[in-house]
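See below for the structure under consideration.
Note that this complex is displayed minus one protein chain, with the remaining chains in position.
For chain A:
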Amino acid sequence: MQNLTLLDGQKFQITIQRLCRQLIENHNDFSGSVLIGIQPRGIYLARRVAEELRKILPESKIMQGDLDITFYRDDFRRQGSPLVPNQTKIDFIIEGKKVIMMDDVLWTGRTIRAAMDAMQAFGRPAKVELLTLVDRRYSRHIPVSADYVGIEVDSIASQRVVVSWKDTDGEDKIVLVSETQE
């Protein structure tokens, strides 16, 4: 197994901050906007972005929720056993809001499709945007693209992109994992 670190330490932090500044450009004080992290790994990105935004905009109320998409996936009955759902925690109204969905890695785009469906259960948003930390280019199964991108990566299907977080995993890091061939 070969690990290639794509981003870590200060550069990781600078990327997060750049994403926050780009969000502020479009969402001003966030009075009509909400952040939604997609379970299981997108919630750490959404929490981190919300934390940074609160530092930059101490006066604003930054609303952030977790969305589970398990029941909306398109591979149900196509795996050995059903996936165990995670918690959805959205304690605000989405209706009429600008929603910024966040996931750590954008790959096939299927998760995002499921998330769009899942979000409908909470109302009709005025606008939906997508923010991703890592965009694995040229690997989409459906036409989805992100509005805000941390880094772009060219990878092949057998590789994995793993994002770890300071708060939960000990360090900020994006790693490209390749299985070495025997």
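As a convention for this text, a residue touches a chain if its C-beta (ideal position, glycine included) is under 8 Å from a C-beta of that chain, and two chains touch if they have at least 3 such contacts; residues count from 1.
We take it that contacts and distances are computed from a predicted model.
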| item | value |
| --- | --- |
| Among "NADH-quinone oxidoreductase subunit N", "Spore germination protein KA", "Aspartate carbamoyltransferase" or "ABC transporter permease", the UniProt name of the subunit that does not appear here | "Aspartate carbamoyltransferase" |
| Chain A residues that touch the omitted chain in the full complex | 68, 70-72, 76-88, 117, 120-123 |
